[in-house]
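Yeah, one chain of the complex is gone here, protein chain that is, but the others are all in their spots.
A and B label the chains in the order they appear, each numbered from 1.
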Amino acid sequence: MKEKDLYVEFEPQKLVYYVEKDDKSYGPIISGSQLSANYLDDFWIKRRNLEKKLRKRIIANEISPVFYYMTLQEMGPKDLASRIGISYLKLKRIFNPEHFKKLKVEKLTVLADIFNIPVSNLFQTFLIKDDDREKLVLEQETTENELYHITKVSVK
Amino acid sequence: MDTKIDFQHKMSAHCETGTLTSLLSNVGLEITEPMAFGISHGIFFGYFKSKNFPFPTFIVRSRPGEIREKLSNALKIELKRFKFKNQEEGMQKLDSLLDEGHVVGTQVDFFYMDYLPEWIRVHNNVHFVNIIGKKDTDYIVSDSYHQRTANINSSLLKKARWAGGYMAPNGFLYYPLKVNPDVDLKKPIINGIKKACRNMLNIPIPFLGVKGIYKFADKINTWPQLTRDIEHLSHEIMKINILLEDQGTGGAGFRYMYATFLKQASNILNNPVLNEMSERIMEIGDDWRNISYFAAKIGKNRDLGANRIKELSELIRKQGDAEKKFFTDLKKVY
Partner (left out) sequence: MTEKNNPELALEITKLIIEKLNILHVTAEEVNINSPLFGDDNELDLDSIDAIEIVVELQKTYGVRINNELPVREILYSIQSLVDFLTKENATKKII
């Protein structure tokens, strides 16, 4: 592909591609991601819709937050089971809210660590209206107590 | 103790080749990313359905780690490698290597690289970055996918280095100990080409090599039945674009990088046939890129009926035919 046909302007995500240059040689250029430049909005629409659907299922006691985060973070169930140190069959049980509720705090901490979330986020969601996303900043800080996090909401 | 080693950061097409060639350049061996990729016969294809992944997927390069190992064997590069079960030991080793002035390659879970855009970060245990220093509780990272060096908190780096699961990093570190700056590339290039052809044509497993492309072409027709809803199908179809273009392949599922390798090889070996082959695989790459665009478009428009999926399937099948012919012809060159 020729350099001029491939290049896209998109500052937030750049990649190196190999292209045919004007002098017919092949070499690297840095370009913006064509996919992100053109389709990022669609990604976020699908993502928010998925969050909403999964949240409804948690509220309806159909799935546990483990299934929620595994799905959103696009993890394979066997991969997640291995990271936790349990079998795939045991993980499937934890997708069930009744089994999830019986988990010890220690296991919840392991799960939260894998998902890179405060353990309290296994029990809550912060909802920000689309119109407010540009104006607000949500920060969650760890403390020396691994079970205790501080959530700060501020205006940009 | 704060450390920063004098190191030329640059973006690269792919993390394993980028990390490795940067490390080698730092110790006096200059080799281009495409050359490293070609000599280590990195070009490949495989179609996988596994509970290790959230959905069927495909790969477009050899097994992670193989580029490093094959290149170092081919060019007689001496590497020092470490794996650690104990995380404290693994972090201490990293610190002592940095204090000794070594830039260190590490394997990490991509998800935890919080300096990269949120929407691209997925759990993928086979990301490679170079650590070039330490400042307070942060490490200084040279990541091929980032425009400049970045800082990552030590606890997050620890989490990334010891993420469990599929292809777990286990704290893997490496750095080059000894290189030959004047190494002759001719024989390694020829061996790399032969092995790439063998891998694409001769592996007796039905989802690997060219067979893998045909498997993908068949199986994509089943994807609608595997998805939750139309938006899920849209996401998975559009991921084809990510896997071919966006996840660090140099474009067209590494085919552009391989084209560049063959062009460079043609000059080194003084063989014009390799130049023709480089143009052919560049065209095959253009067809893969067209598939990426097509997947993105139909995914965005939710134009994902059976006929449209079949159309995509046929485009992929044609790639199978093209690559079968290409690698069969390339095999004949040497």
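Observations on the structure shown:
The definition used in the following text is that contacts are C-beta pairs under 8 Å (C-beta built on N, C-alpha and C of every residue); 3 or more make two chains touch, one makes a residue touch a chain.
Source: prediction; values computed, not measured.
Taking the complete complex into account, A:S87 is the one of A:S87, A:Q124 or A:Q140 that touches the chain left out.
Check B:G42, B:G90 or B:G165 against the missing chain and you find that the one touching it is B:G165.
In the complete complex, the residue from B:S50, B:T222 or B:N301 that touches the missing chain is B:S50.
Taking the complete complex into account, residues 78, 81-82, 85-90 of chain A touch the chain not shown. The set of chain B residues touching the chain not shown comprises 48-52, 63, 164-166, 168, 202, 204-205, 207-208.
Basically, only the chains that are shown with their structure count from here on.
If each chain is reduced to the centroid of its CA atoms, chain A and chain B end up 22 Å from each other.
Listing the residues of chain B that touch chain A in their complex gives 11-13, 18, 33-34, 50-54, 111-112, 117, 119-120, 122-123, 144-145, 147, 156, 159, 163-166, 168, 231-232, 234-235, 238, 241-242, 245-246, 248, 250-252, 256-257, 259-260, 263, 278, 282, 285-286, 289, 292-293, 296, 299-300. Across the complex, chain A meets chain B through its residues 1, 6, 12-20, 25-28, 30, 33-36, 38-40, 42-44, 46, 49-50, 70-71, 73-80, 82-85, 88, 113-114, 116.
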